[in-house]
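And then chain A:
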Amino acid sequence: MPRETLKIVGFLCNWCSYAGADMAGMARMRQPDSLRIIRVPCSGRVDPLLVLKAFQEGADGVLVSGCHPGDCHYGNGNYFARRRLELLKRMLPVLGIDPGRFHYTWVSASEGARWARLVEEFTGQVERVQEAQPNLKIQSRIP
Partner candidate 1 sequence: MSTVPRKGIKAAEPLVPEPATIIDVIKEGPNIRSFRLIFDDPGITTAFSFAPGQIGLMGIPGVGESTFAISSPPSQRDYIQFSVMKTGFVTSAIHELAAGDAVAVRAPLGCGFPVDSWKGKNILIVGGGIGMAPLRSLLMHILDRRKEFGSLRVFYGARTPADLCFAGDRVQWENRDDIEFIATVDEKHPGWSGHTGLVPQVIAAQPPAPENAVAVTCGPPVMIKYTLAALQQLGFTEAQIYTTLERKMKCGIGLCGRCNIGAKYVCIDGPVFSLDELKNRMVDGRW
Partner candidate 2 sequence: MRFIAEENIPRLLGRLAANAAVWAPQVVKDTVNTVLFAPWRAGGEIETGAYSALSAKELVLPATERLFSYRYRRAGEGERIGIKGCAPQERVVIFGMRACDAKALAVLDALFLSRSAGSYNDPYYQGRRSGLTVITLACTSCDSACFCSSFEKGAAETAGSDLIFYPVSGGYLAGPVSEKGKELAAVDLFQDSSQEKPGLAKTAKVELVGIQQRLLERFDDIDFWRLATEVCLSCGYCSYACPACHCFNIFDETDGDRAGGRYRCWDACMFYAYTLESSGHNPRPEAAHRYRNRLAHKFSYFPLNRGEILCTGCGRCIRGCPAGLDFRDVIRAVSAG
């Protein structure tokens, strides 16, 4: 599957990662355009179900990024997120979703270059998984 048709959903916290991605954009760093960013107030807002819903609706990969642990704008949202997302990550293989399709990480507002690199790496990773398992979506069969 060509990279251009990949659909990757990114849930980015408003305070760090979204600003980081913004910085990468303003610095005109080259990044794959397969990522669709959804800005959320905090990585703690990212209910694991949002990730699963994205997969159900046909996303090929999901990326969640928040403030570095210790730097949460709200104090401890990303600590809660970390527990949930780690659990989710380990549950994906049971659901038949290659864990390579999901990544959670922490990117600060000043890490534009790191963000660009990370998106590039993750897109490549999803691409490889997609080749091995192209058929991800649970199919509907309504008459």
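One rule holds for everything that comes next: contacts are C-beta pairs under 8 Å (C-beta built on N, C-alpha and C of every residue); 3 or more make two chains touch, one makes a residue touch a chain; residues count from 1.
The candidates were selected such that all candidates are chains of the complex that A comes from, given by their letters.
The shown structure was predicted, so the numbers you read here are calculated from the model rather than taken from an experiment.
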Complex member touching chain A, one of 1 or 2: 2
Interface residues, chain A side, partner candidate 2 - complex: 142-143
